[in-house]
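My structure is below; once you've seen it, I'll send some questions.
With one protein chain removed, the remaining protein chains of the complex are shown where they sit.
First chain written, first letter: the chains are A, B, C, D and E, and each begins at residue 1.
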Amino acid sequence: MHAKKKIEIIIEAPALNGVLAILDRLQATGYTVLPALAGSGRHGPWDEAGQVTSAGRMVAVLCILDATRLDATLEAVSAYLANRIAIVAVSDVQVIRGAHF
Amino acid sequence: MHAKKKIEIIIEAPALNGVLAILDRLQATGYTVLPALAGSGRHGPWDEAGQVTSAGRMVAVLCILDATRLDATLEAVSAYLANRIAIVAVSDVQVIRGAHF
Amino acid sequence: MHAKKKIEIIIEAPALNGVLAILDRLQATGYTVLPALAGSGRHGPWDEAGQVTSAGRMVAVLCILDATRLDATLEAVSAYLANRIAIVAVSDVQVIRGAHF
Amino acid sequence: MGALDLAVGNLLSPVVLFFALGVGAALARSDLSFPEAVAKALAIYLMMAIGLKGGVEVSRQGLQPQLIWTVLAGAALSFLIPALAYGVLRLISRLGAVDAAAVAAHYGSISAVTFAAALDALSRAGLGSEGYMVAVAAVMETPAIMAALLIARRAAPEAATGSVGHLLREAGLNGSVVVLVGSFVVGWIAGPAGVKPIAPLFVDLFRGLLCLFLLDMGLVAGRGLSRARRFLTAPLILFGIGMPLISAAIATAIALGLGLSTGGAMLFITLAASASYIAAPAAMRIALPQAEPAIYLTLSLGVTFPFNLAIGLPLYLLLARSVSP
Amino acid sequence: MGALDLAVGNLLSPVVLFFALGVGAALARSDLSFPEAVAKALAIYLMMAIGLKGGVEVSRQGLQPQLIWTVLAGAALSFLIPALAYGVLRLISRLGAVDAAAVAAHYGSISAVTFAAALDALSRAGLGSEGYMVAVAAVMETPAIMAALLIARRAAPEAATGSVGHLLREAGLNGSVVVLVGSFVVGWIAGPAGVKPIAPLFVDLFRGLLCLFLLDMGLVAGRGLSRARRFLTAPLILFGIGMPLISAAIATAIALGLGLSTGGAMLFITLAASASYIAAPAAMRIALPQAEPAIYLTLSLGVTFPFNLAIGLPLYLLLARSVSP
Partner (left out) sequence: MGALDLAVGNLLSPVVLFFALGVGAALARSDLSFPEAVAKALAIYLMMAIGLKGGVEVSRQGLQPQLIWTVLAGAALSFLIPALAYGVLRLISRLGAVDAAAVAAHYGSISAVTFAAALDALSRAGLGSEGYMVAVAAVMETPAIMAALLIARRAAPEAATGSVGHLLREAGLNGSVVVLVGSFVVGWIAGPAGVKPIAPLFVDLFRGLLCLFLLDMGLVAGRGLSRARRFLTAPLILFGIGMPLISAAIATAIALGLGLSTGGAMLFITLAASASYIAAPAAMRIALPQAEPAIYLTLSLGVTFPFNLAIGLPLYLLLARSVSP
C-alpha cells in the first residue's frame, strides 16, 4: 500500500464548479463529489428540505492525492475559498494501486 | 494547518434529530449530514429501495471539532445512542482555517 | 475507544453488488454505501446529470473493520476490482462500542 | 354484486395487480426499484388527493352531526386497539413486552394507502362516502402510538425513552397528518368550483398514480419479506391476518351505532383494520428503540397490508353493507 | 369583478391555500418535506408549460410589432430596477453596499413561479395574454444580475469576484431560461395542432401541479423565515413589500405606453414586481460571495413572494385593467 493524502472539502454548491476547475487545472488525478443532506455552522443550519434552489446547499469533494501535490493544491483551493462558505480537512490514507494517484 | 478530530456517526434516520440536538447543545461549531444508500450490519442488510418510509435508513453525520471537545461530545452521543442502531468512528484530520472549529 | 481500520472504496455502480458480495462472504461486520454526485479520474469526468442509467455512476462503500481482517479483505476486493473502475483507500479510526466490529 | 364477484373484481383490479407485480419482482430478486424521492412525492400527492376529496364532499354536504361522534369513535378505537393487540400478541406469540407494544401501536394506527385503496374500491363499486372520513383517518394516526408507549412504560419501564408530550407533538405534526388535514381544509374552503381546475391532477389521475405507488409498495413489501422472513413465525402471521379481522368486527359494530352510509362504514372498518407503516415505525424508533424494527415493519407491510388489499377490502365492503341503512 | 371579489377569490384559490399550508406546516415545525428532486422536476415542468403556452399563442397570433418593444422595455426595467432598489435599501436600511447590491439583483430579476401564478389568476379571471410575454420573462432574468454586479464593483470593488462576461454566460444559459425559451420555440414551431397531444400534461395538469409546487414553496419559505428571522428588520420587511409596489407602478406606466392587453399588462407588471429566488441567489453566491445569502433569500422568498401571491396578483390585475384598452 502507498501513503497518500485525502482532502475533504465541504462547500456551498454554487462554488463547486470553481473548486473542480482548480483541481482540474492542477491536474489532480481524480476527485469525487458527494451530496450532503443537511448541516450547521457559523452561518446557521440548513437542510435539503429548506431549499428551493441548490444555492444554499453543501456538497463534499473528496480528493486523494500524493503528498507532493498537497501544498500546491491546498494553496490554490484556499485562495479561491477566501470569502466562501467552506471547510477543508486533510487526512492520511493508504491506497492500493498507487499508480492511479 | 491545525490538528482536529473528525467524528463520523452512522445512524438510523429517526434518531438523527436527537444526535443533532446534542451537537447543538454542546455547541459543536458545525456538522454535516450525508445520505446513505444501503448498508449491512448486525441488524441485517437494508437499502434505500427497500424503504417506504425513512424509518429504516441510515445517514452519516460528520463533525470536525477540537480535540478538547472530543470527550464531552462522545460521552453525550454515546449515552443517547445506547439502544439505537448506530456506529461511531473518530479519526485525525488537519484543517485549514482553524479558527472555524 | 478501540483502534480499527476504515476502508473506503469508490466504485462504479454496476460492480457494487460484486463488492458487497465479497464483504458478505468474508463476513465483514458491516458496511455502508454512500451515493456520489460527480467525479473525475483517468476515465474522464462524469456526473449524475449526465446519466440515463446508473451504469456510469460511482458509489462509495465504507467498511470499518478490525485490523486483523484488513489484509484478507483487501486481497479479495483487489482481485475483484482488477479490471474495474474503482479506487480503494484505507485509514485509521477509533471506534466506541468496539464489540460491534 | 355478490361476495365472489366483489372478491374477484378486487383481485383483478390494476391496483392489486400492480402491487402483486411489485411483490413478485422483489421476491424474484429483480433489480427493479422505484426512486425513493418519487415515492415520497407520490405519498404526499395521495394525501392531498384524499384530503381534497373529503373537503369538497364536506363543503357539499355541510357539517353532519355524526362527524363529531365518528371522530371520537375513531380516536377511541385507535387508542384501545393497541391494548387488545398487545394482549393477543403476548398470548399467542413469544414476543417480549417491548416488541409486542411496538407492534400493537401499528395496528391501532392507520395506513393511508389502504384508505386510498378503499376509496378506489368504492369508486369501482359506484359508492360515495362521508367526506369527513378523512378527518377520522387523520385523528386515528396518533392515539395508538400514545397507547403503545403507555403499555411499554408499564411493562418495561426502562425501555421507553422520550416523553409522551414530545412524542404527541411529533406525531401530531407528522407530515402525512398535516397534508391530509391541510388538504381537507383547502378542499372545504375552495369547494367544488375552486377545486375543479385542479381536478385533472387530483381526481382524474388518482387511480393511476395509486397503481404506481402500489407497484413501489409491492417492491418494498416483497423485499422486506425476503429479508425478514426469519422473524415471521406462524403465530405472528396469524396475528397479522387475524388482528385486522378483529378490529374490523369491532369497527363494524361501531359503524352500525353511528349510522354511517355503506361507503362511510367501509372506510371506517378499513381504517380500524389497517396497520400503519409510516408514522408508527418512525415513532417507535424514537420511543421504543429496543424494539426490533424488522418485526413490526414486516408484519404491517408484508402481511397485513397485502391481506387487506387483496382480501380485506371486499370483505369490509360486505360488512359495511350488512350494517348500513 | 370588483376589487374585493378579486382579492378574496385570489386568497381562496387552491394555489394560495396550498402555499399557506406549506408556510403553516413549516412554522409549526412539522417534518413535512417535499423531495428536492421532485421539486426540481416540477420547476422544469412549469417552465415547459409556460413556454409552450406562450409559443402556441405566438404561432396563433403571429409576431406582433409590440413584441420587440416589450422585450426591450423588460430588459431595461430589469437592468434599472436594481439601481433603484439599491438606493432605497441604502436609504432606509443598514445593509452594507455588498448586501444591498445582492438584494437589488433579486428585485430586478424575475420569479417564474410568480409568473405561473399570474397565469393561473388570469385563467380564473377568464383573460388571455400576449404569448410573447414568455420571451419577456426570459429576457428579464439576467440584466438585473449584471446591474447588481456593476453596482457592487463601484461601491465595494474588492468584493466582486468573477468577470461580467463569465457571469453573463452562466446566467444566460441558466437552466430555467433555456427551458423557458426552448419550450417557447417548441410551442411556436409545433403550433396548436402539434401541441394538442401533449396538452393533457402541459395544459390540463398545469394548475394542479402548480399547487403541488406551491406547497413546497410554502414549506421552504416558512423554513427560511423561521431560521432567518433575525435578519428581517422592519426596514427590510418594508422594502420587501414596498419595492414590488414601486416596480409595479413603473411597469404599469410602461404597459400603458406599450398598449398591452389587460392580460399582457398584468403579466408585465407581475414580472417587474416579482423577485428572483433561483437564478439570482446562485449568481450572487458566485459573484458576490461576501453577501449574506440569508438576507436576500429570506426577503425574496419569505416576504416578497407571499406578498405578491396573496395580495400583489389581484392588485396588479386591477392596475392592468386601469391602463389597458
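Heads up, the rule we're going with is that a residue touches a chain if its C-beta (ideal position, glycine included) is under 8 Å from a C-beta of that chain, and two chains touch if they have at least 3 such contacts.
Just so you know, these numbers come straight off a predicted model, no measurement behind them.
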Residue of E:I50, E:M140 or E:V195 in touch with the missing chain, whole complex considered: E:V195
Task: State which residues belonging to chain C touch the missing partner chain.
output: 12, 14-15, 18, 43-45, 48-56, 83-85
Contact footprint on chain D, counting only the chain that is left out: 12-14, 17-18, 21, 24-25, 28-38, 120, 123-124, 200, 204-205, 207-209, 211-212, 215
- prompt: In terms of residues, what is the contact footprint of the unshown chain on chain E?
  reply: 35-38, 40-41, 44-45, 48, 170, 173-175, 178-179, 182-183, 185-186, 189-190, 194-195, 197-202, 205
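The definition used in the following text is that only the chains that are shown with their structure count from here on.
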- prompt: Counting one step per pair of touching chains, how few steps separate chain C from chain E?
  reply: 2
Steps needed, at minimum, to go from chain A to chain E via contacts: 1
- prompt: Interface overlap for chain A and chain B, more than half of numbers shared or less than half: same or different?
  reply: different
- line: So the chain most remote from chain C by C-alpha centre is E
Message: Measuring between Cα centroids, which chain is at the maximum distance from chain A?
response: D
- prompt: Between chain A and chain C, what is the separation of their C-alpha centroids in Å?
  reply: 19
Field: Averaged-CA centre spacing for the pair chain E and chain D, given as whole angstrom
entry: 40
Message: Going by the contact rule already set, what residues in chain B reach two or more other chains?
response: 34-35, 91-92
Statement: Multi-chain touching residues of chain D, meaning two or more other chains, are 36
Message: Per the touch rule above, enumerate the chain pairs that touch, sorted by label.
response: A-B, A-C, A-E, B-C, B-D, D-E
